[in-house]
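A single protein chain has been omitted from the complex, and every remaining protein chain is retained in its original position.
Letters A, B and C mark the chains in the order given here, with residues in each chain numbered from 1 onward.
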Amino acid sequence: MTWASHLPIIVVLIPLLTAYITPMLGWMDKRICNPLVIVSTSFAFIASLLLARSVLTRGVISYHMGGFAPPFGIALVVDYFGAYMCIVISFLTLMAAIYSREYIAKELHESKTAPYYTLLMLMTGGMMGASVTGDLFNMFVFFEILSISSYALVAITGKKVAILASYKYLLLGAIGTSFTLVGIAYLYILTGTLNMADLSVRLASLYGVGRSSWTLLVALAFFMVGYSIKAALFPLHTWLPDAHSMAPSSISAVLSGILIKVGALALIRVLFNIFQPEFVVETIPVTSMISWMAAVAIIVGSLFAISQVDLKRMLAYSSVAHIGFIILGVGLATGYGTTGGILHIFNHAMAKGCLFLCAGAIIYKTGLRNIDDLAGLGNKMPFTMAAFTIAALSMIGIPPTAGFISKFYLGLGALETGTWSGWVFIGAILLGSLLTAIFYMRVINNIYFKEPLHREDVQRDETPLGMLIPILILAGGCVIFGIFPRIPLSLAEPAAKLLLGI
Amino acid sequence: MVNFGFLLGHYNYWAVVVLFLIGLYAMIVKKNLIKKFMGLNIMDTSIFLFYISMGDVEGGVSPIIAHGGGSDVIYVNPLPSVLILTAIVVAISTTALALSLIIKIYEEYGTLDSDRLVELM
Amino acid sequence: MIIISCLPVIALLSPLIGGIIAYQAGKISETARDLISIVAAIVSFIVIVAMVPTILNGNTIEYSFYYTAISTLPIAFRVGPFPLFLGLVISFAWILSAVYSHRYMERLHSRNRFCLFMSLTLSAVIGTLFAKNMFALFIFFEITLFTSYVLVIHEETPEAMAAGKKYLFLGLATGLVMFFGILLVYLQVGTLDLGKRGILDGVHGNILYVILFTLLVGALFKAGMFPLHVWLHSAHPIAPSPASAVLSGVVVKEGCYVMIRILYDIFGVNLLKTMLVSNWLVLLGGLSIFFGSAMAIRQHDLKTMLAYSTVSKVGYIFLGAALLTPTGLQGAMVQIFHHLLAKSALFFCAGALIYKAGIRDIDQMAGIGKKMPITMMVFTIAALSMIGVPPLVGFASKWYIVLGALEAGRPLAIGFGLVLMLSSLMNAIYFIPIIINAFFTGESEHGEHKEVRPDDVPLSMAVPMVILAIGIIVFGVLSATTSVVVIKPTVNAMMGL
Partner (left out) sequence: MEIYSIRPILAVVIPFICALLIAVTGEKNRDLREFWTLAASVLGCMVVISMFPHIYSGGKYIFTVAQIVPGVELGFRVDAFGMFFAFLSSFLWIVTSVYSIGYMRALKEHAQTRYYFCFAACIASAVGIALAGNLLTLFVFYEILTMSAFPLVMHEETSAALDAGKKYLAYTLSGGALVLFGMAMTYTLTGTLTFASHGFLAGHGSEQLLKMLFVIFILGFGVKAAIIPLHSWLPSAMVAPTPVSALLHAVAVVNAGIFGIVRVVTNVYGIELVADLGLLLPLAIVASITIIFGSIFALAQDNLKRMLAYSTVSQLSYIILGAALLSPSSLSGGVAHIAHQGFMKITLFFCAGAILVQTGKKNLSEMHGIGHRMPLTMIGFTIGALGMIGAPPICGFISKWYLGLGALEAGHPIFTAVLMASTLLNTAYFIPPIYNAFFKEPEGDLIESREASWWLLGPILLCALISLIFGMVPMIPYTPLQLARTFLGV
């Protein structure tokens, strides 16, 4: 066994170990935290890439912790989807970490620097773990790691509203946790195993068998509710706008960019890895149910976003809508649709990450949060605003940005179902992207084409380079992966096929 | 006809269900943030009990080979208990975080009444 | 024969890169900026010209970025006669527009931005023209919407913003509908390649009508066809005049181009004939002609009137294309060409009036012809071409469309041939009074342009206008030659003859 075969655990351990080292080093010298985190996430990112490469060349990797074979040992299973998620997570975290260097110095009190990075690394570790685990209970544990650290991160500024938002998030998150825990219990009663692969095999024999099938349904229902809360799927999204808008912007970027996607990942794992696709698609129409919910999420989320005056809150509601796109793609359970959903995880991560980082830069430079006050920023912060515009266009799904490609796949997926509901879904996708345009164009118009409120504000005053670089990388990614969509698709497509078993 | 035997035979699950609902009720209805959280704890506890009682086997002994028992000895399934230890740790950390948040909220707002807090926000 | 060459990409990148350089240069020197953007447009034009011999020899030029593929849809370019023909005209018109802008824009703000987005729009339009498949086409099509949006709202007044909003959101909405259609096509036949005529052959049932409807919605919106014209009369006039010229002259043509591609490449003549939709499409075109002309008659603002006139001319193009006969299509193409020249010229004139005299109301133009003879002569020639007076190029297009209508032989088509004739009367009704006013009446007592000295616009504005006017006359006389050399092969290729 070479070191390469340990990659699945390495990607999880790097952030987790960093999380332990950070407070110690931070105690000695706070300035060391940021480089440390950047270096470690860079390693995690490289490791994720290597992991993806070996998954692409060798197929699904099963890694048994300590060499114990499942069901006794704990297994890490990295399929295309897991490797894909690892890349997204480590990439966006890396961007957030680079950004944090300047941003945190102003936004947070000095004493909170070390806790901030610790929590960030914990959260990353949790997300990585949830992506690569092959064990249902492990999933739960990793979810708690990421959830609890994210609760704390939301409140880390110590502002009045942030704390309350964090508490609200915590309560709902805890309910979600409890529900998934109950779901796990049911499945364990039925099968006596928690390994996903085993579960899948054993559950298959229980479909439609008297009382057991009822138990199955109850378990599924608990999972759906629990993870829907984590993924902020409408109507269980109520915590998201507060939490995401109140967190520091670097954290908002991670939360909106990937954390809720991990919830989506859990949903996907439950639907397609634990239960069989034919069960959730045909026997009981769970997927079509969540598709409908997702469609409503797209519309309602966008409508809410339109009525916002606060920039970050608007971005948060936009996340509600876009998690709808992702879940819709998953729920369509067709080759194109699921590919689109999975692809959108990546595309939305980049775009929304970029948008939140830009919002952070605006707050950093001007202290403005209100959309109507942004007039004239196009001259003041040209690069930041250009990045904002590109990312916003990607959110709307304008070619040649990445968002268009996911819209294309989602649209194909909706039509591929060949049912009348598919036509409704594509209606929702198209209407959703139009509504998205409405609220993003409002911001862009304000930035570029409006008389600034205070003339003297409009001096060239660009975001510091340390913050600008991640913003520009993300914005560049929105364009590059729109023009070269093959790159993410090379993972997303096999991931969807594997999940659906086609 | 209702199978009372079946129902009564699973009394432990009924207790779990009742506790779960009490917890959920408290979380939704109570205005006080601490009471809400107590509701969450009750809910968590019900789940812990659920796990432990499902792992228990009537007449089983704890799964330690030191007893020297043969093949006729029935062991209790240890895994749910192990799992629940982890879950308890999680619950505790959640509780700790929640309580610290509550303290901060009280410091900032001077109240823990959720209605009042919404007004103050 | 297919020749792999990166010329189409250069034609597309030249304005893109040139625009960005010009934008930066504009911060230092305005003249340098304008020079660079003119040079970029010229380079683009020359590159397109360089493709002419190859295409005329019956070859096609292709270039693909296979790395950009998703599934079977690369962002790829293919240049055949039709795109080349339009590309030539459009890039040439762009050079004129860039020259014209130099002086015209000097009194407006955000000149660098304007210059940049003009170039970007050119780039996107060329991309649309040269796209090999519907997917790549749609990409550039949407980009055009956004870049031209910035041109529409250039003034940043509330009216401009409102007009821009209408343009953008309706554009997005219809673009999405079109997108839906593209998805349907892709799912039906698994390809979006525009190379072979009638990729939908073999598909049956109502889905065809859905596809036709959805695809056309997007294209016809951009083209400004009735009833999707609602944005046009507010968006075109509010932009600065060089931009109006480009919007009405070029961007609208992009919509027409896409419409023709949809009808002839996605569906194909045979399929459309079996679908029996031609009459309805012709009817739609007729409605657009009538509505546009009728609304134009009611206008007092010159640029709004010109915008409505565009609605009616697009109706011609659509009608010609929808006749599904070679001559009709030929008429549509000549009309595209004609309208590009004439409407650009008219908007340039309107711009010259604003620049020189500050007037945009038709009623204020009394006697202006004596003070600005060149401008108003160009206006007259372009207006006469719009009316369809021979031997101007507008006549040739009308001629072919009428022939096409007769060739189609349906009673409805003959009826619309008559409609076309009568509509040129309506054109006369709104153009002639302007000319009369300008040349034959004295200055009104209010003296809206008393201050104007009787010298015409600066040379850099006059030259583009005059070139367009000469083009209208020369191509009118030589229309048969050009049509034999350029348009006929194009039409034959499109019709599969």
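The working rule: a contact is a pair of C-beta atoms (placed from the backbone, for glycine too) under 8 Å apart; a residue touches a chain by one contact, two chains touch by 3 or more.
It should be emphasised that the depicted structure is a prediction, and the values quoted were computed from it without experimental measurement.
The undisplayed chain touches these shown chains across the complete complex, C.
Considering the full assembly, C:432 is the residue among C:17, C:287 or C:432 that touches the omitted chain. Only one of C:279, C:441 or C:492 touches the absent chain when the whole complex is considered: C:441. Contact residues of subunit C toward the unshown chain are 384, 387-391, 395-396, 398-400, 402-403, 405-407, 417-418, 421-422, 424-425, 428-429, 432-433, 436, 439-442, 477-481, 483-484, 488.
Basically, only the chains that are shown with their structure count from here on.
Taken as a graph of touching chains, this assembly forms an open line, each chain in contact only with its neighbours along the path.
Between the Cα centres of subunit A and subunit B there is a gap of 29 Å. Here the CA centre of subunit B is 70 Å from the CA centre of subunit C. Remark: subunit B residues 20, 24, 27, 33, 36-37, 40, 43-44, 47, 50-51, 54, 79-80, 83, 86-87, 90, 93-94, 97-98, 101-102, 104-105, 108-109, 117, 121 touch subunit A in the complex. Every residue of subunit A that touches subunit B in the complex is listed here, in rising order: 137, 140-141, 144, 148, 151-152, 155, 158, 160-161, 163-164, 166-167, 170-171, 174-175, 177-178, 181-182, 185, 188-189, 194.
Interface residues of subunit A facing subunit C in the complex, by the touch rule stated above, are 393, 396, 398-400, 404-405, 407-409, 411-412, 415-416, 426, 430-431, 433-434, 437-438, 441, 445, 449-451, 483-486, 489.
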